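Removed from the display is one protein chain of the complex; every other protein chain stays in position.
What follows is chain A.
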Amino acid sequence: MDFASLAVQLNAGTIVPEAIVLITLMTVVVSDLIIGRQASAQWTPYIAIAGLLASVVALFYQWDVANPISFIGEFNGDALSVVFRGIIALSAATTILMSIRYVIQSGTSLAEFITILLTATLGGMFLSGSDELVAVYVSLETLSISSYLLTGYTKRDPRSNEAALKYLLIGASSSAIFLYGASLLYGLSGGETRLSTISASIASAGLAQSIGLVIALVFAIAGIAFKIAAVPFHQWTPDVYEGSPTPVVAFLSVGSKAAGFALAIRLLVTAFPLVSEQWQLVMTTLAILSMVLGNVVALAQTSMKRLLAYSSIGQAGFVMIGLILGTDAGYSSMVFYLMVYLFMNLGAFTCIILFTLRTGTDQISEYAGLYQKDPLLTLALSVCLLSLGGIPPLAGFFGKLYLFWAGWQAGAYPLVILGLVTSVISIYYYIRVVKMMVVKEPQEMSDSVKNYPPTDWTLPGMRPLQVGLVSALIATSLAGIFSNPLFTLANDSVLKTPMLQQALGRSKAPIAKQMAPTISQQLSLQITEVSTKKAVSLPKSMVHS
(Lines give C-alpha, C1' and ligand atoms only; values in the text may rest on other atoms or scores of the structure.)
Protein backbone atom coordinates (compact mmCIF):
# COMPACT_ATOMS: atom_id res chain seq x y z
CA MET A 1 0.00 0.00 0.00
CA ASP A 2 1.69 3.19 -1.11
CA PHE A 3 1.22 6.59 0.39
CA ALA A 4 -1.22 8.04 -2.14
CA SER A 5 -3.65 5.15 -1.96
CA LEU A 6 -3.37 5.17 1.81
CA ALA A 7 -4.23 8.87 1.90
CA VAL A 8 -7.31 8.19 -0.22
CA GLN A 9 -8.39 5.32 1.99
CA LEU A 10 -7.99 7.35 5.13
CA ASN A 11 -10.64 9.81 3.95
CA ALA A 12 -9.45 12.21 6.63
CA GLY A 13 -11.94 14.89 5.64
CA THR A 14 -14.52 13.45 8.01
CA ILE A 15 -12.56 14.52 11.07
CA VAL A 16 -12.11 18.16 10.11
CA PRO A 17 -14.26 19.30 13.10
CA GLU A 18 -12.03 17.37 15.49
CA ALA A 19 -8.94 18.74 13.76
CA ILE A 20 -10.23 22.27 14.38
CA VAL A 21 -10.67 21.49 18.07
CA LEU A 22 -7.17 20.02 18.17
CA ILE A 23 -5.63 23.09 16.51
CA THR A 24 -7.50 25.32 18.97
CA LEU A 25 -6.15 23.24 21.83
CA MET A 26 -2.57 23.55 20.62
CA THR A 27 -3.02 27.31 20.06
CA VAL A 28 -4.22 27.71 23.64
CA VAL A 29 -1.33 25.70 25.09
CA VAL A 30 1.39 27.37 23.05
CA SER A 31 0.11 30.92 23.39
CA ASP A 32 -0.27 30.49 27.13
CA LEU A 33 3.32 29.29 27.24
CA ILE A 34 4.58 32.27 25.23
CA ILE A 35 2.66 35.24 26.59
CA GLY A 36 2.23 34.16 30.19
CA ARG A 37 -0.66 33.39 32.47
CA GLN A 38 -1.97 36.85 33.23
CA ALA A 39 -2.07 38.04 29.63
CA SER A 40 -3.36 34.82 28.17
CA ALA A 41 -6.35 34.71 30.50
CA GLN A 42 -7.63 37.78 28.66
CA TRP A 43 -8.26 36.05 25.38
CA THR A 44 -7.54 32.29 25.36
CA PRO A 45 -11.13 31.47 26.37
CA TYR A 46 -12.42 33.40 23.39
CA ILE A 47 -10.05 31.55 21.05
CA ALA A 48 -11.36 28.29 22.47
CA ILE A 49 -15.00 29.31 22.03
CA ALA A 50 -14.31 30.49 18.49
CA GLY A 51 -12.60 27.19 17.72
CA LEU A 52 -15.50 25.16 19.10
CA LEU A 53 -18.03 27.19 17.14
CA ALA A 54 -15.91 26.79 13.99
CA SER A 55 -15.95 23.09 14.65
CA VAL A 56 -19.75 23.16 14.84
CA VAL A 57 -19.82 25.00 11.51
CA ALA A 58 -17.51 22.35 10.04
CA LEU A 59 -19.88 19.69 11.36
CA PHE A 60 -22.66 21.37 9.42
CA TYR A 61 -20.75 20.61 6.21
CA GLN A 62 -20.30 16.99 7.31
CA TRP A 63 -24.05 16.46 7.34
CA ASP A 64 -24.46 15.11 3.82
CA VAL A 65 -21.05 13.62 3.24
CA ALA A 66 -21.07 10.84 0.65
CA ASN A 67 -18.69 8.42 2.31
CA PRO A 68 -18.76 8.77 6.10
CA ILE A 69 -16.43 5.86 6.83
CA SER A 70 -12.86 6.99 7.27
CA PHE A 71 -9.51 5.81 8.62
CA ILE A 72 -10.09 2.35 7.12
CA GLY A 73 -13.13 1.70 9.23
CA GLU A 74 -11.93 3.34 12.44
CA PHE A 75 -14.29 6.28 12.33
CA ASN A 76 -17.84 6.60 11.07
CA GLY A 77 -18.94 10.18 10.58
CA ASP A 78 -22.59 9.39 9.86
CA ALA A 79 -25.42 11.81 10.57
CA LEU A 80 -26.01 10.48 14.08
CA SER A 81 -22.39 11.06 15.04
CA VAL A 82 -22.55 14.56 13.54
CA VAL A 83 -25.45 15.47 15.83
CA PHE A 84 -23.76 14.04 18.90
CA ARG A 85 -20.45 15.73 18.08
CA GLY A 86 -22.34 18.99 17.70
CA ILE A 87 -23.99 18.57 21.10
CA ILE A 88 -20.63 17.87 22.74
CA ALA A 89 -18.88 20.81 21.07
CA LEU A 90 -21.70 23.20 21.97
CA SER A 91 -21.75 22.01 25.56
CA ALA A 92 -17.99 22.61 25.79
CA ALA A 93 -18.37 26.12 24.35
CA THR A 94 -21.10 26.97 26.86
CA THR A 95 -19.05 25.46 29.66
CA ILE A 96 -16.15 27.75 28.79
CA LEU A 97 -18.50 30.76 28.81
CA MET A 98 -19.56 30.00 32.34
CA SER A 99 -16.18 28.88 33.60
CA ILE A 100 -14.13 32.03 32.98
CA ARG A 101 -15.25 33.97 36.04
CA TYR A 102 -15.45 30.84 38.17
CA VAL A 103 -11.87 29.82 37.41
CA ILE A 104 -10.53 33.34 37.91
CA GLN A 105 -12.29 33.61 41.25
CA SER A 106 -11.02 30.24 42.46
CA GLY A 107 -7.45 31.38 41.73
CA THR A 108 -6.59 28.56 39.36
CA SER A 109 -5.11 29.08 35.93
CA LEU A 110 -7.50 29.39 33.05
CA ALA A 111 -5.47 28.19 30.05
CA GLU A 112 -4.78 24.76 31.50
CA PHE A 113 -8.42 24.39 32.45
CA ILE A 114 -9.46 25.14 28.88
CA THR A 115 -6.79 22.81 27.49
CA ILE A 116 -8.01 19.88 29.54
CA LEU A 117 -11.64 20.70 28.77
CA LEU A 118 -10.88 20.82 25.04
CA THR A 119 -9.14 17.45 25.28
CA ALA A 120 -12.20 16.03 26.96
CA THR A 121 -14.31 17.47 24.15
CA LEU A 122 -12.01 15.92 21.58
CA GLY A 123 -12.31 12.54 23.29
CA GLY A 124 -16.08 12.83 23.43
CA MET A 125 -16.33 13.82 19.77
CA PHE A 126 -14.17 10.92 18.66
CA LEU A 127 -16.14 8.59 20.92
CA SER A 128 -19.38 9.53 19.16
CA GLY A 129 -17.99 8.42 15.82
CA SER A 130 -15.59 5.61 16.66
CA ASP A 131 -16.49 2.44 14.84
CA GLU A 132 -13.78 0.15 16.11
CA LEU A 133 -12.98 -1.21 19.55
CA VAL A 134 -9.47 0.24 19.90
CA ALA A 135 -10.62 3.69 18.77
CA VAL A 136 -13.60 3.46 21.13
CA TYR A 137 -11.38 2.61 24.06
CA VAL A 138 -8.73 5.25 23.39
CA SER A 139 -11.30 8.01 22.94
CA LEU A 140 -13.21 6.83 26.01
CA GLU A 141 -10.01 7.08 28.04
CA THR A 142 -9.20 10.51 26.60
CA LEU A 143 -12.59 11.70 27.78
CA SER A 144 -12.36 9.98 31.16
CA ILE A 145 -8.82 10.95 32.13
CA SER A 146 -9.45 14.59 31.25
CA SER A 147 -12.61 14.45 33.34
CA TYR A 148 -10.69 13.12 36.35
CA LEU A 149 -8.19 15.96 36.02
CA LEU A 150 -10.94 18.57 35.71
CA THR A 151 -12.70 17.15 38.75
CA GLY A 152 -9.62 17.63 40.90
CA TYR A 153 -8.81 21.03 39.46
CA THR A 154 -9.32 23.05 42.66
CA LYS A 155 -6.54 21.08 44.24
CA ARG A 156 -6.42 22.64 47.69
CA ASP A 157 -10.00 21.79 48.41
CA PRO A 158 -10.41 18.45 50.16
CA ARG A 159 -13.85 17.97 48.58
CA SER A 160 -12.34 18.33 45.13
CA ASN A 161 -9.57 15.87 45.99
CA GLU A 162 -12.08 13.37 47.28
CA ALA A 163 -14.23 13.76 44.19
CA ALA A 164 -11.29 13.27 41.85
CA LEU A 165 -10.06 10.20 43.70
CA LYS A 166 -13.50 8.60 43.79
CA TYR A 167 -14.10 9.35 40.14
CA LEU A 168 -10.68 8.00 39.19
CA LEU A 169 -11.02 4.75 41.14
CA ILE A 170 -14.57 3.94 40.04
CA GLY A 171 -13.88 5.12 36.49
CA ALA A 172 -10.70 3.08 36.17
CA SER A 173 -12.39 -0.08 37.34
CA SER A 174 -15.39 0.44 35.09
CA SER A 175 -13.22 1.05 32.06
CA ALA A 176 -11.22 -2.09 32.93
CA ILE A 177 -14.49 -4.04 32.96
CA PHE A 178 -15.43 -2.48 29.64
CA LEU A 179 -12.06 -3.49 28.22
CA TYR A 180 -12.58 -7.07 29.37
CA GLY A 181 -15.94 -7.09 27.57
CA ALA A 182 -14.27 -5.70 24.45
CA SER A 183 -11.60 -8.40 24.59
CA LEU A 184 -14.32 -11.05 24.82
CA LEU A 185 -15.90 -9.60 21.69
CA TYR A 186 -12.53 -9.73 19.96
CA GLY A 187 -12.11 -13.36 20.93
CA LEU A 188 -15.64 -14.47 20.08
CA SER A 189 -15.49 -12.91 16.63
CA GLY A 190 -12.17 -14.51 15.83
CA GLY A 191 -10.06 -11.36 15.84
CA GLU A 192 -12.42 -8.68 14.57
CA THR A 193 -12.28 -5.22 16.10
CA ARG A 194 -14.59 -3.28 13.78
CA LEU A 195 -18.01 -2.97 15.33
CA SER A 196 -19.83 -3.51 12.04
CA THR A 197 -18.12 -6.83 11.30
CA ILE A 198 -18.11 -8.24 14.83
CA SER A 199 -21.71 -9.43 14.90
CA ALA A 200 -21.45 -11.04 11.46
CA SER A 201 -18.33 -12.94 12.47
CA ILE A 202 -19.90 -14.09 15.70
CA ALA A 203 -22.99 -15.26 13.86
CA SER A 204 -20.95 -17.13 11.26
CA ALA A 205 -18.95 -18.83 14.01
CA GLY A 206 -22.22 -20.07 15.48
CA LEU A 207 -21.72 -18.28 18.79
CA ALA A 208 -24.89 -16.19 18.67
CA GLN A 209 -26.38 -17.89 21.70
CA SER A 210 -23.18 -18.41 23.68
CA ILE A 211 -22.89 -17.30 27.28
CA GLY A 212 -19.67 -15.49 26.34
CA LEU A 213 -21.57 -12.97 24.24
CA VAL A 214 -23.95 -12.25 27.11
CA ILE A 215 -21.04 -11.70 29.49
CA ALA A 216 -19.38 -9.40 26.95
CA LEU A 217 -22.65 -7.48 26.72
CA VAL A 218 -23.00 -7.10 30.48
CA PHE A 219 -19.40 -5.92 30.81
CA ALA A 220 -19.77 -3.42 27.98
CA ILE A 221 -22.97 -2.06 29.50
CA ALA A 222 -21.17 -1.64 32.83
CA GLY A 223 -18.69 0.67 31.12
CA ILE A 224 -21.37 2.64 29.30
CA ALA A 225 -23.67 2.94 32.29
CA PHE A 226 -20.84 4.43 34.30
CA LYS A 227 -20.44 7.18 31.70
CA ILE A 228 -24.15 8.00 31.57
CA ALA A 229 -24.48 7.61 35.37
CA ALA A 230 -27.30 5.08 35.27
CA VAL A 231 -28.31 3.37 38.50
CA PRO A 232 -26.67 1.14 39.87
CA PHE A 233 -23.46 2.57 38.36
CA HIS A 234 -24.23 6.03 39.69
CA GLN A 235 -22.55 5.98 43.11
CA TRP A 236 -19.83 8.36 42.03
CA THR A 237 -22.26 11.01 40.77
CA PRO A 238 -23.42 12.92 43.87
CA ASP A 239 -19.98 13.16 45.48
CA VAL A 240 -18.22 14.03 42.23
CA TYR A 241 -20.85 16.63 41.35
CA GLU A 242 -20.61 18.19 44.78
CA GLY A 243 -16.81 18.28 44.91
CA SER A 244 -15.96 19.34 41.37
CA PRO A 245 -15.80 22.91 40.13
CA THR A 246 -19.34 23.68 38.92
CA PRO A 247 -18.49 24.28 35.21
CA VAL A 248 -16.91 20.81 35.17
CA VAL A 249 -20.14 19.38 36.57
CA ALA A 250 -22.03 21.11 33.78
CA PHE A 251 -19.79 19.50 31.18
CA LEU A 252 -19.96 16.08 32.83
CA SER A 253 -23.73 16.19 32.99
CA VAL A 254 -24.22 17.18 29.35
CA GLY A 255 -21.16 16.63 27.16
CA SER A 256 -19.81 13.51 28.77
CA LYS A 257 -23.28 12.01 29.07
CA ALA A 258 -24.07 12.70 25.41
CA ALA A 259 -20.84 10.94 24.44
CA GLY A 260 -21.88 7.99 26.58
CA PHE A 261 -25.24 7.79 24.84
CA ALA A 262 -23.58 7.99 21.41
CA LEU A 263 -21.35 5.08 22.40
CA ALA A 264 -24.36 3.18 23.76
CA ILE A 265 -26.31 3.48 20.51
CA ARG A 266 -23.40 2.57 18.27
CA LEU A 267 -22.06 -0.30 20.34
CA LEU A 268 -25.38 -1.90 21.22
CA VAL A 269 -26.93 -1.52 17.78
CA THR A 270 -23.95 -2.57 15.66
CA ALA A 271 -22.04 -5.02 17.84
CA PHE A 272 -24.81 -6.69 19.82
CA PRO A 273 -27.75 -7.22 17.43
CA LEU A 274 -27.60 -10.94 18.18
CA VAL A 275 -28.54 -10.37 21.81
CA SER A 276 -30.80 -7.37 21.34
CA GLU A 277 -33.52 -8.86 23.56
CA GLN A 278 -31.02 -9.17 26.37
CA TRP A 279 -29.61 -5.67 26.04
CA GLN A 280 -33.06 -4.17 25.87
CA LEU A 281 -33.95 -6.02 29.04
CA VAL A 282 -30.81 -4.84 30.84
CA MET A 283 -31.24 -1.26 29.67
CA THR A 284 -34.91 -1.30 30.67
CA THR A 285 -33.93 -2.32 34.17
CA LEU A 286 -31.32 0.42 34.31
CA ALA A 287 -33.83 2.98 33.00
CA ILE A 288 -36.45 2.03 35.61
CA LEU A 289 -33.93 2.12 38.44
CA SER A 290 -32.48 5.45 37.25
CA MET A 291 -35.85 7.16 36.92
CA VAL A 292 -37.07 5.97 40.30
CA LEU A 293 -33.94 6.39 42.36
CA GLY A 294 -32.71 9.59 40.71
CA ASN A 295 -35.99 11.41 41.10
CA VAL A 296 -36.91 10.10 44.56
CA VAL A 297 -33.54 10.72 46.20
CA ALA A 298 -33.41 14.21 44.68
CA LEU A 299 -36.37 15.11 46.92
CA ALA A 300 -34.19 14.93 50.03
CA GLN A 301 -31.31 17.08 48.82
CA THR A 302 -30.34 20.35 50.46
CA SER A 303 -27.50 21.33 48.14
CA MET A 304 -28.22 22.60 44.66
CA LYS A 305 -25.34 20.71 43.05
CA ARG A 306 -26.43 17.43 44.61
CA LEU A 307 -30.01 18.12 43.56
CA LEU A 308 -28.89 18.54 39.95
CA ALA A 309 -26.72 15.42 40.29
CA TYR A 310 -29.68 13.25 41.21
CA SER A 311 -31.89 15.02 38.70
CA SER A 312 -29.35 14.24 35.97
CA ILE A 313 -29.50 10.56 36.96
CA GLY A 314 -33.27 10.72 36.53
CA GLN A 315 -32.96 12.55 33.20
CA ALA A 316 -30.59 9.83 31.96
CA GLY A 317 -33.34 7.35 32.80
CA PHE A 318 -35.80 9.27 30.61
CA VAL A 319 -33.35 9.36 27.71
CA MET A 320 -32.77 5.62 28.01
CA ILE A 321 -36.46 5.03 27.23
CA GLY A 322 -35.72 6.21 23.69
CA LEU A 323 -32.75 3.87 23.43
CA ILE A 324 -34.72 0.80 24.46
CA LEU A 325 -37.62 1.19 22.04
CA GLY A 326 -35.61 0.34 18.95
CA THR A 327 -37.76 2.43 16.62
CA ASP A 328 -37.04 5.47 14.47
CA ALA A 329 -39.08 7.65 16.77
CA GLY A 330 -37.28 6.22 19.79
CA TYR A 331 -33.83 7.14 18.59
CA SER A 332 -34.83 10.55 17.27
CA SER A 333 -36.72 11.44 20.46
CA MET A 334 -33.57 10.56 22.36
CA VAL A 335 -31.47 12.86 20.17
CA PHE A 336 -34.09 15.60 20.44
CA TYR A 337 -34.23 15.31 24.23
CA LEU A 338 -30.45 15.51 24.48
CA MET A 339 -30.44 18.69 22.38
CA VAL A 340 -33.07 20.27 24.60
CA TYR A 341 -31.34 18.99 27.73
CA LEU A 342 -28.17 20.74 26.56
CA PHE A 343 -29.84 24.16 26.76
CA MET A 344 -31.81 23.74 29.95
CA ASN A 345 -29.25 21.93 32.04
CA LEU A 346 -26.39 24.22 31.06
CA GLY A 347 -28.68 27.17 31.74
CA ALA A 348 -29.40 25.87 35.23
CA PHE A 349 -25.70 25.40 35.89
CA THR A 350 -24.91 28.92 34.64
CA CYS A 351 -27.42 30.25 37.14
CA ILE A 352 -26.09 28.34 40.12
CA ILE A 353 -22.54 29.38 39.18
CA LEU A 354 -23.63 33.02 39.19
CA PHE A 355 -25.32 32.59 42.56
CA THR A 356 -22.28 30.82 43.98
CA LEU A 357 -19.94 33.54 42.80
CA ARG A 358 -22.08 36.22 44.43
CA THR A 359 -22.79 34.49 47.72
CA GLY A 360 -20.34 31.62 48.11
CA THR A 361 -22.89 28.92 48.76
CA ASP A 362 -25.09 26.50 46.89
CA GLN A 363 -27.52 25.54 49.64
CA ILE A 364 -31.11 25.56 48.44
CA SER A 365 -32.30 27.33 51.60
CA GLU A 366 -29.97 30.24 50.83
CA TYR A 367 -31.92 30.99 47.65
CA ALA A 368 -34.84 32.27 49.74
CA GLY A 369 -36.17 35.58 48.50
CA LEU A 370 -33.73 35.95 45.65
CA TYR A 371 -36.48 37.44 43.51
CA GLN A 372 -36.24 40.73 45.40
CA LYS A 373 -32.55 41.16 44.68
CA ASP A 374 -31.85 39.59 41.31
CA PRO A 375 -34.88 39.18 39.05
CA LEU A 376 -32.85 38.12 35.98
CA LEU A 377 -31.14 35.25 37.79
CA THR A 378 -34.44 34.18 39.35
CA LEU A 379 -36.19 34.22 36.00
CA ALA A 380 -33.45 32.24 34.23
CA LEU A 381 -33.12 29.63 36.97
CA SER A 382 -36.90 29.23 37.25
CA VAL A 383 -37.31 28.77 33.51
CA CYS A 384 -34.48 26.23 33.31
CA LEU A 385 -35.69 24.23 36.31
CA LEU A 386 -39.31 24.24 35.15
CA SER A 387 -38.13 23.13 31.74
CA LEU A 388 -36.15 20.28 33.32
CA GLY A 389 -39.33 19.32 35.12
CA GLY A 390 -41.33 19.43 31.88
CA ILE A 391 -43.77 22.31 32.38
CA PRO A 392 -45.68 23.02 29.13
CA PRO A 393 -44.55 25.88 26.99
CA LEU A 394 -40.87 25.28 27.71
CA ALA A 395 -38.41 23.15 25.77
CA GLY A 396 -38.25 20.27 28.24
CA PHE A 397 -41.97 19.61 27.91
CA PHE A 398 -41.69 18.97 24.19
CA GLY A 399 -38.66 16.75 24.72
CA LYS A 400 -40.50 14.62 27.23
CA LEU A 401 -43.67 14.64 25.15
CA TYR A 402 -41.79 13.25 22.16
CA LEU A 403 -40.02 10.61 24.27
CA PHE A 404 -43.23 9.40 25.90
CA TRP A 405 -45.13 9.55 22.61
CA ALA A 406 -42.46 7.38 20.97
CA GLY A 407 -42.66 4.98 23.90
CA TRP A 408 -46.43 4.79 23.69
CA GLN A 409 -46.28 4.15 19.93
CA ALA A 410 -43.85 1.31 20.47
CA GLY A 411 -46.06 -0.23 23.14
CA ALA A 412 -43.77 0.34 26.12
CA TYR A 413 -46.72 1.31 28.31
CA PRO A 414 -45.28 0.50 31.77
CA LEU A 415 -42.11 2.46 31.03
CA VAL A 416 -44.06 5.49 29.83
CA ILE A 417 -46.37 5.44 32.84
CA LEU A 418 -43.41 5.16 35.18
CA GLY A 419 -41.77 8.03 33.30
CA LEU A 420 -44.86 10.18 33.77
CA VAL A 421 -45.08 9.40 37.49
CA THR A 422 -41.40 10.16 38.08
CA SER A 423 -41.72 13.37 36.03
CA VAL A 424 -44.43 14.50 38.41
CA ILE A 425 -42.16 13.71 41.35
CA SER A 426 -39.37 15.68 39.68
CA ILE A 427 -41.65 18.69 39.19
CA TYR A 428 -42.07 18.77 42.98
CA TYR A 429 -38.42 19.23 43.77
CA TYR A 430 -37.79 21.66 40.92
CA ILE A 431 -40.73 23.79 42.01
CA ARG A 432 -39.51 23.70 45.60
CA VAL A 433 -36.47 25.72 44.49
CA VAL A 434 -38.57 28.09 42.41
CA LYS A 435 -40.93 28.62 45.35
CA MET A 436 -37.97 29.29 47.63
CA MET A 437 -36.78 32.05 45.31
CA VAL A 438 -40.07 33.65 44.36
CA VAL A 439 -42.69 33.24 47.06
CA LYS A 440 -40.73 34.19 50.20
CA GLU A 441 -41.55 37.49 51.88
CA PRO A 442 -38.77 40.08 52.34
CA GLN A 443 -38.44 39.25 56.06
CA GLU A 444 -37.91 35.56 55.25
CA MET A 445 -34.91 36.36 53.05
CA SER A 446 -31.81 34.29 53.75
CA ASP A 447 -28.61 35.89 55.01
CA SER A 448 -26.80 35.39 51.73
CA VAL A 449 -29.54 37.13 49.81
CA LYS A 450 -29.71 39.97 52.36
CA ASN A 451 -26.01 40.63 51.77
CA TYR A 452 -26.35 40.15 48.04
CA PRO A 453 -23.74 42.31 46.26
CA PRO A 454 -24.95 44.66 43.50
CA THR A 455 -24.63 43.29 40.01
CA ASP A 456 -21.39 44.29 38.31
CA TRP A 457 -21.16 42.83 34.83
CA THR A 458 -17.92 44.64 34.04
CA LEU A 459 -15.66 42.40 36.16
CA PRO A 460 -13.40 40.16 34.06
CA GLY A 461 -15.29 37.07 32.99
CA MET A 462 -18.74 38.31 33.97
CA ARG A 463 -19.78 39.35 30.48
CA PRO A 464 -19.45 35.84 29.01
CA LEU A 465 -21.44 34.51 31.95
CA GLN A 466 -24.17 37.01 31.17
CA VAL A 467 -24.11 36.01 27.50
CA GLY A 468 -24.38 32.34 28.48
CA LEU A 469 -27.20 33.05 30.89
CA VAL A 470 -29.29 35.07 28.49
CA SER A 471 -28.78 32.75 25.53
CA ALA A 472 -29.64 29.68 27.63
CA LEU A 473 -32.75 31.49 28.87
CA ILE A 474 -33.84 32.36 25.34
CA ALA A 475 -33.06 28.89 24.00
CA THR A 476 -34.91 27.15 26.81
CA SER A 477 -38.00 29.27 26.53
CA LEU A 478 -38.20 29.33 22.73
CA ALA A 479 -36.77 25.96 21.69
CA GLY A 480 -40.04 24.33 22.66
CA ILE A 481 -42.31 26.56 20.64
CA PHE A 482 -39.99 26.84 17.67
CA SER A 483 -38.81 23.27 17.96
CA ASN A 484 -39.40 22.32 14.35
CA PRO A 485 -35.79 22.74 13.12
CA LEU A 486 -34.44 20.72 16.05
CA PHE A 487 -37.15 18.14 15.52
CA THR A 488 -36.31 17.80 11.82
CA LEU A 489 -32.62 17.62 12.67
CA ALA A 490 -33.19 14.77 15.13
CA ASN A 491 -35.42 12.86 12.72
CA ASP A 492 -33.07 13.30 9.78
CA SER A 493 -30.08 12.23 11.81
CA VAL A 494 -31.76 8.91 12.46
CA LEU A 495 -33.11 8.48 8.93
CA LYS A 496 -29.75 9.27 7.34
CA THR A 497 -27.76 6.90 9.53
CA PRO A 498 -27.19 3.59 7.72
CA MET A 499 -26.37 1.76 10.96
CA LEU A 500 -29.76 2.49 12.52
CA GLN A 501 -31.71 1.98 9.32
CA GLN A 502 -30.07 -1.37 8.88
CA ALA A 503 -30.84 -2.33 12.46
CA LEU A 504 -34.44 -1.35 11.92
CA GLY A 505 -34.48 -3.61 8.87
CA ARG A 506 -35.65 -0.78 6.67
CA SER A 507 -33.08 -0.58 3.91
CA LYS A 508 -29.97 -2.34 2.79
CA ALA A 509 -27.40 0.08 4.04
CA PRO A 510 -23.81 0.30 2.77
CA ILE A 511 -22.56 -1.53 5.84
CA ALA A 512 -24.48 -4.60 4.77
CA LYS A 513 -22.24 -5.02 1.77
CA GLN A 514 -19.33 -5.98 3.96
CA MET A 515 -21.10 -9.01 5.35
CA ALA A 516 -21.69 -12.20 3.48
CA PRO A 517 -25.16 -11.89 1.93
CA THR A 518 -26.65 -14.89 3.70
CA ILE A 519 -25.48 -13.73 7.08
CA SER A 520 -26.77 -10.23 6.61
CA GLN A 521 -30.13 -11.56 5.56
CA GLN A 522 -30.30 -13.91 8.48
CA LEU A 523 -29.18 -11.13 10.78
CA SER A 524 -31.63 -8.53 9.64
CA LEU A 525 -34.43 -11.07 9.95
CA GLN A 526 -33.44 -11.79 13.52
CA ILE A 527 -33.21 -8.11 14.29
CA THR A 528 -36.56 -7.28 12.83
CA GLU A 529 -38.18 -10.13 14.70
CA VAL A 530 -36.99 -9.06 18.08
CA SER A 531 -36.39 -5.37 18.11
CA THR A 532 -39.08 -3.49 16.27
CA LYS A 533 -42.78 -3.32 16.08
CA LYS A 534 -42.46 -1.32 12.89
CA ALA A 535 -41.18 -4.20 10.82
CA VAL A 536 -44.29 -4.05 8.68
CA SER A 537 -42.14 -3.21 5.70
CA LEU A 538 -41.07 -6.86 5.64
CA PRO A 539 -43.88 -9.20 4.65
CA LYS A 540 -44.76 -11.76 7.26
CA SER A 541 -44.06 -14.71 5.03
CA MET A 542 -40.46 -13.51 4.66
CA VAL A 543 -39.94 -13.26 8.38
CA HIS A 544 -41.11 -16.76 9.00
CA SER A 545 -39.41 -18.39 6.05
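In this section, contacts are C-beta pairs under 8 Å (C-beta built on N, C-alpha and C of every residue); 3 or more make two chains touch, one makes a residue touch a chain; residues count from 1.
The rule we apply is simple: contacts and distances are computed from a predicted model.
Protein name for the hidden chain, per its UniProt entry and selected from "NADH-quinone oxidoreductase subunit J", "PSer/pThr/pTyr-binding forkhead associated (FHA) protein", "Fe-S-cluster-containing dehydrogenase component" or "Spermidine/putrescine ABC transporter permease": "NADH-quinone oxidoreductase subunit J".
The omitted chain makes contact with just one of the residues A:34, A:66 or A:211: A:211. Interface note: of A:305, A:373, A:400 or A:440, the residue touching the hidden chain in the full complex is A:305.
Screening A:95, A:128, A:154 or A:175 for touch with the missing chain picks out A:154. The chain that is not drawn here is touched, among residues A:24, A:81 or A:115, by A:115. Those residues of chain A that touch the chain absent from the view are 1, 6, 10, 15, 22, 25, 29, 71-75, 102, 105-109, 112, 115-116, 119, 122-123, 126, 130, 132, 134-135, 137-139, 141-142, 145-146, 149, 152-157, 159-160, 187-191, 201-202, 205-207, 210-212, 215, 235, 238, 243, 245-246, 297, 300-303, 305-306, 356-357, 360-363.
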